[in-house]
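Only one protein chain is missing from this complex, and each of the others stays in its spot.
When the chains are written out, they are named A and B in that same order, and each has its own residue count from 1.
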Amino acid sequence: MNKPIPTSADGLSRVDGRAKVTGAAKYSAEYNQPNMAYAVLVGSTITKGTIATIDTKLAAKAPGVLAVLTYLNSPKVPGHIPTKAQKPGAKSGPLKVFYDNKILYNGHPIAMVVADTFERAQYAASLVKATYNKQAHDTKPPKDLSRGVGAWGGKDFTRGTVDAWKTAPIKLEQEYIHPSEIHNPMELHAIIARWDAPDKLTVWDKTQGTQATRDDIAKAFKLKKEDVQVNSQFVGGAFGSALQVWPHEVAAILGAKVVKRPVKLVLSRPDMFTSVGYRPYTWQKIGIGATADGKLVGITHEAVGQTSTFEDFAEGPINTSKGLYAVPNVTTRYKLLSLDVNTPTWMRGPGEATGAFALESALDELSYALKMDPIDLRLKNYAKVDPDNNKQYSSKYLDEAYAMGAERIGWENRKAEAGTTIQNGWLVGYGMGGGMFGAYRDVAVARAIMKADGTLTIQTAVSDIGPGTGTAMVLIAANKMGIDPGKIKFEMGDSALPLAPMQGGSATTSAVGSAVHDACTVLKEKFQQLMGNGGTDNPDYVKILKEKNLPSLEVLTKSQPGPDNEKYSMQSWSVHFVKVLVHPTTGVIKVDKVVCVADSGKIISPKTARSQVVGGAIGGIGMALMEEAIIDHRYGRFVNNNFADYHVPVNADIPQIEALFVNKPDPYINPIGAKGMGEIALIGMAAAVANAVYNATGKRVRDLPITPDKLI
Amino acid sequence: MSDKKPIISPDSEGISNGTRRDFIKQSSVLTAVALTPGTVVHAASDHMDEQIAAVFEKMPLKMEVNGKPHSLQVEPRSTLLDILREQLDLTGTKKGCDHGQCGACTVHVDGHRVNSCLTLGVMVNGKRITTIEGLAKGEELHPMQEAFLKHDGFQCGYCTPGQIMSAVACIREGHANSEGEIREYMSGNICRCGAYPNIVNAIQEVKAGGQAV
């Protein structure tokens, strides 16, 4: 309990940090090619219908314009042509760019201008004029279960008795709204596409998975995988928005084919709202009941998330209610509502973050109804085995996390009655909220090469969206090999390197880290074998290579989950504690103090892990207090598609944040003992803020974001 | 398309001397084009049209970037940000919104931090620009770069050049005297990964260290 609190200066600094602080780090749009052209997309200004006419003459004649692509003249993408008849009523699938005249949502790409400079392409794009046959559209989000269609085959889930919460002596039922959130990484999605031969393509692309992107592009353009090279050395954030190949990437590749030059396409910030997914607007209702002493009787969690008319996107808002607490009766109903909008996608803590806002708010409401401390309520219902499948947890120290966080936030200062503490003219409140997310391990391969000069090179195709993959991998390798991290070079972000999963689902350290660990283990064993006599723990690599007259020694190792990954329930856990100040008459909210505790196994890289948790907390503050993508439903068009109107936190919104770790290795998940952390850093944070606001004001805001107007 | 091209009127009253000279220079380039043998012009008439347009649409821009003089021809509509990234290949300065709403494009013009995305290139004629690439002295990092590394003032790194340029200015302006003041004066730089507390720590360390920034 008296562990020192990590600071921002503790631990190994990022191995790619020097490149990032000097401007040397190159992101996808920054590999300028000789003779490169620039592409700019034109989006529809209606929401549903068909293109009647599209006039590209002015644009085509504008200075510097090389091509204007529309559905009328674009080469067809081989993978877009259906090979079999579609089932009646089935959705058409991912948007096929420049495929036909249908408009499926406002901002649907209708044309792309390619010109010799960015300025000329952008101006010419403004000259493309379309007329439409408009149809009535519907972008209004769900407000109850009625319009939704069951996701995943439409089956409701029940453990124990259906809707058992209604039988409990203390109960409540409330609705929670989570608006659409845009990932809005700072780096605009960008691609440079270069055809090296009619059947050979190189792209520099913002992606969370170089190989998945390679495979998707190869499939779309009917190319051999080995003839598609995907580079994504640095990724300027993504949070899920770069987990799939989007229409603009296909468009740029088409454009490069047409103009026979490398083509750069950088989305605009407004494009980021309509082109690369978002966290879907989700309506939720929670019914929860407990005995008078706080034992949960049942939870019913209903959710309807919005999706597009052409693609279903389902996530897990109801998952947390199944697994976070030991509750005998759980009913979940999850549905999708198809609207004339773009398709949502995974965004950090997908589903679970949305669900945890509702569940952890409801728990807080129940705690007031029970007159019970929110932590005590959670401990009363602490799950010692996974209530969803009765498996043992591979590791769980959430109770320790509660205690650590409570101590550091000063939980004893929280008043049980809401709206009663005022200091210097501001209402003071404390809140907490937690979350869980599955801890995964995928197959991954790593190559480790020890060179005669004593430097070690580690290679994997993984891309890094910011958590510090390289740093963690170097630390794993340094630890295993017993060498200085400064002697290790980590090569990544290249689809030609050894197999790595996409960076998503908080699984990179677990999967790729295990591969690096295993490769280094095998490499070290090889040296030990070379030494003979059983070797020693720490071979002198340089000496051995010299003695054996070898320029280098290299291994390629595949690493994969074992039976334990099936046998145990593997989860990462988090709890967030927040102190807020709320101005009683203007409703201004200041987050005054934040303490986050993660139970995510062993911490490999303390400095970057801390930053990841701090970043997740800040994402949660944004979710709680300001983020909301707003559509004017008369037009089906966004009215805040920029960084001035779509608010994310700025520096002035954020206090010092303590990020603490239980830091106990998970003995079963993988050889390094580390579980994922990216998602749990966010999950539960919005509820913690909302609960603190309630504690301060006595006002329960169930529709995010909690802006000042909702508190006056 | 000639109607879509801006007309530079020979009647250039009100144009300062520099600009008048520029116009004459542009005219002479145009004359050279006109004197090209007719067959060549004919063969490449489509492209020639563009070249003429380009000549008319460009103006000279002289500026010093990271101590190095540059003499360019730019369209008046080209922003300093796009000129740095696309013409000078100085890609350390980032485009995050292109509308002055995020600060990723922050550079110093004559020592002051500005949003290069809203700065027309022609308006920094004769000025001294410093970008993230010009901050270190060779291999020796600027103290702010060191502090960002030490305090992990970033994750993905995309907002980082703008944050660092802003952080240096924040101290130079005298706006780094307290945690609260730093937060306020660093609020023009959005970080979506959420490195704010670490950025504040880095700035406080540099400020406390008293090194020249």
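One rule holds for everything that comes next: a residue touches a chain if its C-beta (ideal position, glycine included) is under 8 Å from a C-beta of that chain, and two chains touch if they have at least 3 such contacts.
The definition used in the following text is that contacts and distances are computed from a predicted model.
A.B. asks: Have a look at "Branched-chain amino acid ABC transporter permease", "SCP2 domain-containing protein", "Cellulose synthase" or "Xanthine dehydrogenase family protein subunit M" and point out the UniProt protein name belonging to the hidden chain.
C.D. replies: The UniProt record for the chain left out of view names it "Xanthine dehydrogenase family protein subunit M".
A.B. asks: Among A:Gly419, A:Pro485, A:Pro561 or A:Gly587, which residue is in touch with the absent chain?
C.D. replies: If we include the chain that is not displayed, A:Gly587 is the one touching it.
A.B. asks: Pick out which of A:Thr45, A:Ser92, A:Gln174 or A:Thr421 touches the chain that's been left out of the picture.
C.D. replies: Residue touching the chain left out of view: A:Thr45.
A.B. asks: Thinking of the whole complex, not just what is shown, which of B:Leu72, B:Leu118 or B:Ala136 touches the missing chain?
C.D. replies: Going through B:Leu72, B:Leu118 or B:Ala136 one by one, B:Leu118 is the residue touching the chain not shown.
A.B. asks: Applying the definition given at the start, please give the residues of chain B touching the unseen chain.
C.D. replies: 5-8, 12-19, 57, 59, 75-77, 79, 98-100, 103, 106, 112-115, 118-120, 122-123, 125, 166, 169-170, 173, 175, 183-185, 187-190
A.B. asks: Touching the absent chain: which residues on chain A qualify?
C.D. replies: Counting only chain A, the missing chain is touched by 45, 63, 119, 122-123, 126, 425, 583, 585-588, 590, 625-626, 630, 632, 634-635, 637, 639-640, 644-645, 647, 649-653, 707-710, 712.
One rule holds in what follows: only the chains that are shown with their structure count from here on.
A.B. asks: Centroid of chain A to centroid of chain B, CA atoms only: how many Å?
C.D. replies: Taking the mean C-alpha position of each chain, the two centres sit 32 Å apart.
A.B. asks: Give the list of chain B residues in touch with chain A in this complex.
C.D. replies: Chain B reaches chain A through residues 1, 4-5, 49-50, 53-54, 57, 75, 77-78, 82, 85-86, 89-99, 101-102, 104, 131-133, 135-136, 141, 145, 148-161, 164, 179, 182-184, 186-202.
A.B. asks: Of all residues in chain A, which touch chain B in the complex?
C.D. replies: These residues of chain A touch chain B: 7-9, 13-14, 16-27, 29-30, 32, 58, 61-64, 116-119, 123, 127, 184-188, 234-237, 239, 266, 268-269, 465-468, 607-608, 610-612, 614-619, 642-644, 648-652, 654-657.
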